[in-house]
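The complex appears here without one of its protein chains, the remainder shown in place.
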Amino acid sequence: MTTTYPFEADSVDDALTAVGTPAVRIDGLDKISGAAQFVDDLDFGPDLLHGAVVESPHAYARIVSIDTSAAEAAPGVVKVITGEDFPYNFGMYMEDRYIFAQHHVRFVGEQVAGVIARTHRQAVRAAKLVEVEYEVLEPLLDPKEAVAEDAPLIHPNLGDYAHVPWFFPKADTNIAHWRKIRKGDTEKAFAEADYVLEDTYRVPRYAHCAIEPHVTVGKLDHAGRLTVWTASQSPHTQRHLFAEALAPLGFAHKDVRVITPYVGGGFGGKAGVSMEIIGAAMATAVKGHPVKLRFTREQEFYNTYQRQGVVAELKVGVMNNGTITAVEHKLYWDAGAYVEYGANVVNAAGLSATGPYRVPNISNDSLCVYTNLPPGGPYRGFGYSEFHFGLESHMDRIAEAIGMDPVDFRRKNAIVEGDELSYGGHMNPSGMIEAIDKTAAAIEWGVDEESKNPNTIMGKGVALFWKAPAMPPNASSASFLKFNEDGSVNVSVSGMELGQGYLTVMAQIAAEILGLPVEMVRVETPDTDRNPYEWQTVASHVTWSSGLAVEKAAIEARAKIFEVIHEVYGFEDETLYLEDQKVKCTTDPEFAKPLREFVIDGIQTDDGTWRGGPIIASGKFMPEFTNANSDPETGQGGHPNVHYTVGACGVLIEIDKETGRIWVRKAALAVDAGKAINPDLVKGQITGGLVQGLATVLYEDMRFDDDGRLMNPNFTDYKIPTSFDIPDEMIPIIVEVPQPDGPFGARGVGEHTMIAAAPVIANAVYNALGVRIKSMPITQEKIALAVTDRHHN
Amino acid sequence: MIAHEFAYERPTTLEEATRVLTEHSGSVRLLAGGTDLVAWLRDDAVAPDLVVDIKAIPGLDTIELDGDELHVGSLVTFTDLIESEVVAEHAPLLIEMAETVASPGIRNRATMVGNICSAVPSCDAGPVLMAYDTTVHLIGPGGARSVSIDDWFIGLRETACSDDEVVTHLTLALRPHGGVYVKLMRYGGEDLAQAAVGIVEYPGHEYRVAFGAVAPTPIRAHRIEEVLRGKPLGEEVIADAVALVRDEISPITDMRATAEYRARMCEVMLERGLAASHERLEGAGPAYGTRLI
Partner (left out) sequence: MELSLNVNNEEWALDVAPADVLLDVLRERVGTKSPKIGCERGDCGSCTILIDGRSVRSCLVLAVEAEGHEITTVEGIGADHLSELQNLFISNNSFQCGFCAPGIVLSATELLARNPSPSRHDVQEALSGNLCRCTGYEPIIEAVLAAGERNEEVSA
């Protein structure tokens, strides 16, 4: 059985002129010339004030008192604000977060007060003068300790927080959400299985490390309108949360405006609202002045979202013929001090923790556990990267145990169209088998490689991945489109150009429908006053969702064009088409009406009057086939996910047996894009995601001391890849099994490309050395010590 | 943004520099390349009243070969070393070391003398300068003096240079040699050393061995040198030297590596490094700049 989709987009057409081409990015010139403006590059004039944040030095403490008098008296200080000024809570999916700490601090670095001064230097100096007295409490830093029966409570009032209906917080515990899946009979299946493997895998926290730090400039003008310029993936969601959180100050949504210029990388870290609420609150405290809050790299690390750590307890049962019969996956997430966004990562992982396999008997428990570490949140991969590490390591181990080739084992069990999903729905069309075969061929799976260097050894690994967008069931996108006098087009959308090429892809979709060259379409970053709604640029959903909204707007514009041509010339709509910036007609080859002649001014008729006028259109898309209503105890009954994108990854690595150093000699990654609107940009997602994923397994790692303090909040000790840290050869493979409801068949690929990177390395290390490492990262040190220890044992 | 405020002087002679330093002794910092100092100022790790920029003093930016001595001025940057033909010919190990320091945008400013004045345990220049029998020349209110590199490093970020002195240049004693600088890093990109070793072999089976990042300062491995002295390198001799590594070093466990990994890698680096430096002495072996680990 396959899902039926209420909206069927244009079918994939061989005669495409804009879609499917490696069009040059429409923002390329901006970015290469220095013209591209990011929030910090905007000028606000001489009355711009600067904010600095007073932070908690403790992971858990009660605030006894705050003395701001010395700071208020410091040179240049305009205002000092604390939690007393903003006693509000807010949050994306659960309102457990505070603008400034209220009575308690729950992680090192949490904002306790804000100082606003004439200059940045004055603000930073004055912030050091705010005196806060704390009663220090024992922090909880480990999710397994935090779920213990007698653990102290990090949020005693958890039961009072408002939250979305698909969350199930357990009051009087540290469990903020517990996603359960129960399907079939796992107990029976494990009893009947020929082989059962059970083990625990550990994944630490990671940082997004967009090179642009978070920056916010807020201004409450004297007419009462709040404008906030943010480096954000989520302008409309931010506007909504600002308006809601600050509602006691009397804001209507129409009075709050979010403007988001180019964003210097997001990766999930700039989704939702994190530090931006501090900037918005500061703006309300200094009416009439713009105030800028720019996080330092250190703050970027410890007080914006982090990727959550997880302890994954996994049990899988198989038959000797290689059929997987049961999966039991328990995920204990280190979700941090506030989980308003991170709890949905937990939810998404829980729904899909079988991985891309056909599994008849499932028991998933995904627990969102409060700890006294910085708030977890969205990060490219959204929980999937984390659980795939253990899951895909496990699959290799099982294949070996039953004497099956790991690629054959995966091919046998890979989920395909129509297979039942863990929550009861059915799998969408998927090119998984093609992805597996092409990946295996690209790395010459089955052919042993010999190293020429006596110190090194070669290894190969494979891993599969899948991911669905994690969204509210009614997350929507919208677009406006208008023609200009010369037949060029402006498209307004509110998805964000994070670098993925969103603006270019939207331009290609509009250009395709309207018969225009891509260069004739301008798409810019949004302003919530002028651009139509977009939920957020997350979940790898905008090519699909916003793309559909743009496609619909373009189709509407095309219909209006045909309507005026019909009215004036009498051609029937079905005979008309757009090509080369002209309207043409299948029944009259001579007819070719340039768009520029009428899309604003209309067409003059024989009697001298005019028909038509400016061609404008709009489009919107909301998935109308999803719902998040399911049984809390089994997860059955809903249809929470719109579709899954799948793929496979394979590597050839070389390892120095003594030092443990790994060189990735070759990495192939195949992803089923449905339809690559711009193959060059899809390849960009593959190379970029792959390298980001490889870094998480090879060296990246947030390190906290016993007091919950982050020890490496900088690039000196949190290493992200340089130009030397990439595979010698990367082989991007685009699979195209169309998504029936996608624009031209497209589905998202942005996050997926990093998901398989961790297990593929774990599997290749095992393949080379026979050492199985079950905690990330798999550093050269870990390998070297494991190899020598094995020799000693 | 640097929150701390300070005064700035840019003397044009060494005399003026030492006079200013004497007047402000105790709360003054010298500025050359600035790649450490400006970062420390920004991090509030130092808070001097005065910063004295020595870049306007002429004569400190030269590399000169004088017989069997190589003089390297205190304003010579790592890039200067890398691009110097004299260095390439006579002290290629300096280049092998310099190429592991940060990245070009840092090396264009950072000086080798600044590197040993900052005196962090992972200081790259330390082990190599020890292996090259280097002398540090300083000038202060009492006139000029010199210090052996072996006596230069006193402790963590502490050197033999007093607050009122300026390093003018280094002198390396040159002889035909083969050498290596092996640096353990967390990945292929720029990194501070997790551990490092500088090795030089001179004709007549004379050796220099010094380690970085495995003690509070770079350290000369005298016992290893002693066991090697006068012996042609062979598997057994190398094994004897490697067996002494843990006696020489005192690594700690920190965020960058465990003590155990540091120790094991010092053994591996010494083993591979001795072999490579010997091959280089004989005009063979991997080209300078080739990473051995």
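Labels A and B are assigned to the chains in the order they are written; within every chain, residues are numbered from 1.
By our rule, a contact is a pair of C-beta atoms (placed from the backbone, for glycine too) under 8 Å apart; a residue touches a chain by one contact, two chains touch by 3 or more.
Note that the structure is predicted; figures quoted are calculated from it, not measured.
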Residue, one of A:16, A:36, A:402 or A:416, that touches the chain absent here: A:36
Options A:228, A:690 or A:783, residue touching the unrepresented chain: A:690
Absent-chain contact - pick from A:65, A:321, A:609 or A:723: A:723
Residue among B:62, B:103 or B:162 touching the omitted chain: B:103
Hidden partner chain, residues of chain B it touches: 1-8, 10, 31, 34-35, 38-39, 41-43, 51, 53, 55, 79, 99, 102-106, 108-109, 189-190
Residues of chain A (touch criterion as defined above) contacting the omitted chain: 22, 24-25, 27-34, 36-38, 40-41, 43, 121, 208-213, 262-267, 294, 296-297, 497-501, 680-681, 684, 687-692, 714-716, 720-724, 726, 730
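The rule is short, and it goes like this: only the chains that are shown with their structure count from here on.
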Complex interface listing, chain A residues touching chain B: 120-121, 124-125, 656, 658-659, 661, 698-699, 703, 711-712, 716-717, 719, 721-725, 779-781, 784-785, 788
Touching residues (chain side chain B, partner chain A) in the complex: 1-3, 5, 103, 184, 186-192, 255-258, 260-261, 264-265, 268, 293
